[in-house]
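The complex is shown incomplete by one protein chain, all other protein chains being positioned as in the whole.
So, chain A:
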Amino acid sequence: MASGWQLFLESFWPIVWGGLSGTIPLALASFAIGLVIALAVALARISRNRVLSGIGRFYVSVIRGTPLLVQLFVIFYGLPAVGIVIDPWPSAIAAFSLNVGGYAAEIIRAAILSVPKGQWEAGYTIGMSHATALRRIILPQAARVSVPPLSNTFISLVKDTSLASLILVTELFRVSQEIAAFTQDFMLLYLEAALIYWLFCLVLSSGQNALERRLDRYVAH
């Protein structure tokens, strides 16, 4: 039997590769799609149209009120019962996108509302439509406010993608599970997986800091 240290080293790159080829693409794709959903839901919630804002509120309530694992299982194991069969990867991306959409919608909504009303009016007075003012004036300022909380959401998502191992997606945690099942070294391999998640998140946090600095360049310090 290999020594613990040797097993750690031999399994390190396969697990990291599971992260780079599974976890990170899954998180990035889900986050990108999730942000689009979130922006739409946030705008619906802010809208004066009661039907739209009601739909937005309902969506956020359902997503936040049900476990992510259950959402994932409904899509992958539940939908085939009604004739909709989706592969593991698209199932995972769908579940994570919808989930991020619900949480990030509240962040984006709050960020949009935090931009002073005078900014809308200044946009209007130079002749902008509501949509143009939103795009050119409001969203760039809301983006700065929402980077820290959205980064939190992204880092949570990176870790939550480990749930995809339960619907057969090969990602970081599933690779370590497979090695552990073979070598029976559960403690070592799960701690190793934890360490690698942590390293990934350290890199992401430094990316967040760089982004915040960039977006803060027009604010007095």
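The rule we apply is simple: a contact is a pair of C-beta atoms (placed from the backbone, for glycine too) under 8 Å apart; a residue touches a chain by one contact, two chains touch by 3 or more; residues count from 1.
Going forward, contacts and distances are computed from a predicted model.
Student: Report the protein name recorded by UniProt for the chain absent from the figure; options are "L-serine dehydratase", "Cysteine desulfurase", "Cystine transport system ATP-binding protein" or "Ethanolamine ammonia-lyase large subunit".
Tutor: Going by its UniProt entry, the chain not pictured is "Cystine transport system ATP-binding protein".
Student: Give the residue, chosen from A:10, A:87 or A:121, that touches the chain omitted from the document.
Tutor: Candidates A:10, A:87 or A:121; residue touching the omitted chain: A:121.
Student: I need the residue numbers on chain A that touch the omitted chain, in ascending order.
Tutor: Per the touch rule, chain A residues meeting the hidden chain are 116, 118-119, 121-122, 124-129, 132, 136-137, 140-141, 144, 217-220.
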